[in-house]
Structures are given as C-alpha cells and as structure tokens.
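Note that one protein chain is taken out, while the other chains of the complex remain in position.
Presenting chain A:
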Amino acid sequence: MTLAEMLAGLFPAGHDVVTRPDHLILGTGRRANGSSVEVIGIADGEALGIAGVLPLSARVLDVVAVGGSAPILVLVDTQGQLMSRRDEMLGLNEYLAHLTKCLLLASHGGHPTIGLNYGKAVAGAFLATALATDILVALPDASPAVMDLPSMARVTKLPIERLTELSKTTPVFSPGLASMVAVGAVAEVWDPAKPLADQLEATLAAVPTRDMRDELGAERGGRRLAADIALRVARQASGVHHA
C-alpha cells in the first residue's frame, strides 16, 4: 500500500494531506461525520533531525492553540533519529523531547492522539512520534525496533547467531511488530484488506484516557512485571508520608 493509497483509505470523504519534499507529512483529513483529523508524520523512512521536528511540533501547537477536540493522527515511517554531530551539538535530545511534549500537551488538552506505524519506527524517533501518542496502531508490514540485531550484537558483544536464536522466543528485546504488540507498545494491528476509515473510527472510539501500555504488556505476556512494579511503588510511596 502506498502512502497515497493509505491516505485515500483513511479519508474517503477527502483530505489535503501532503508529503513535502523533506518527507514530512502535514494536512487535514475529513471523517465521515464531517469533522476533522489533523495529520502529521514522517514518510519514506526519513531520519528525524532538528529540521524535521520543528514543523511537526509547530503544527501540533497550532492545533492546540486553535482549541476544540480534533484528533491528531501521527503517521510514522522513520529509520530513527538523525545521527549527526551537528544535530547532537545543537541539542537534538531537546528537539525530540519537545515534539513528545507537544503531542502529550495535545492529548492532555483534549485532542486524542493516534500513532499509525506503516513503515519503520526506530529508537529516538520512535519515542518522539509513535510512542508519544495515546494509542499506537500499525499496519502488518510495519517494522518498529529499538535497534537491529547486527547493531545489537555489536554493542552487547554477543554472537549474532545467539541473538537471532533468542529473538525467536523473547519479545522483550527482539525487533519487529509482533514483539512490540506483545510488550504493549502497539495496541492493535490493522487489517489492510478492510476499510482503513472504519478501523480509524474504531481506534478513535477506543483511545484510552491513561497510559495502559504496561497493563497491555502484562496481559499479552510480553512484559509481565512492569505494571505490577509500578503499582507496588505507588502503594509504598503513598503509604509512607513521614520519612
């Protein structure tokens, strides 16, 4: 499915979403009920650097400033954060965190945010886009990852054969969509054979009002401990009011 086909499927009532020459996606889609969905995103696996963050975060802030409760759809196909000495020198961590904060501000301010991973989604750029939304869905050929296995082998100094073997049974570290579903990062995988607009509506109706990804990971068995540990900490913290 091309990006154009995907957009047409998402918004059969029409849209003005464009992919700019810098591979940023910006525009507005129309829902069947006539209301709007604001769209931002990254196309073509482009790496996300400082130049890419600023137009996306500006758009999100504009949506918040206008008010209302229009949902924001974040389309994600990015190979990761831009690896560049210059962008690091300028403080890329602040730029990526800024985009995250803008999306979280939007959702806090009543704009439901949905991530749709339709290609790559890696590392810091994954955090600043798809993982900064209220609910993340994916198409079946999406390939989210923290790092690929060869790079992981290099950093952990483990043989690639062993990592490959382990990755078959260990969603907690292995790259790919099935693992991200199992740990609770991806709430649902859409069916490209069915109308995307219907699936978008269903997802919009299911946007959670709090972060439930650790509970999802526990239910699915890919991340069994996190939710329980966070709860235990909160209980201990609230039980001790005098140090």
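In this text, a contact is a pair of C-beta atoms (placed from the backbone, for glycine too) under 8 Å apart; a residue touches a chain by one contact, two chains touch by 3 or more; residues count from 1.
The rule is simple: contacts and distances are computed from a predicted model.
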{"item": "Omitted chain (choose from \"Cell division ATP-binding protein FtsE\", \"Glycine cleavage system H protein\", \"Aspartate carbamoyltransferase\" or \"Biotin-independent malonate decarboxylase subunit beta\") - UniProt protein name", "value": "\"Biotin-independent malonate decarboxylase subunit beta\""}
{"item": "Per the touch definition above, residue among A:3, A:26, A:147 or A:206 touching the missing chain", "value": "A:147"}
{"item": "Residue in contact with the excluded chain [from A:78, A:100 or A:117]", "value": "A:100"}
{"item": "Option touching the unshown chain, where A:123, A:137 or A:196 are the choices", "value": "A:123"}
{"item": "Residue numbers in chain A that touch the chain omitted from display", "value": "50-51, 53-54, 57-58, 61, 64-65, 81, 83-86, 88-98, 100-102, 104-105, 108-109, 123-124, 126-128, 131-132, 145-147, 151-152, 154-156, 158, 166, 170-175, 179-180, 183-185, 211, 213-214, 217, 222-227, 229-234, 236-238, 240-241, 243"}
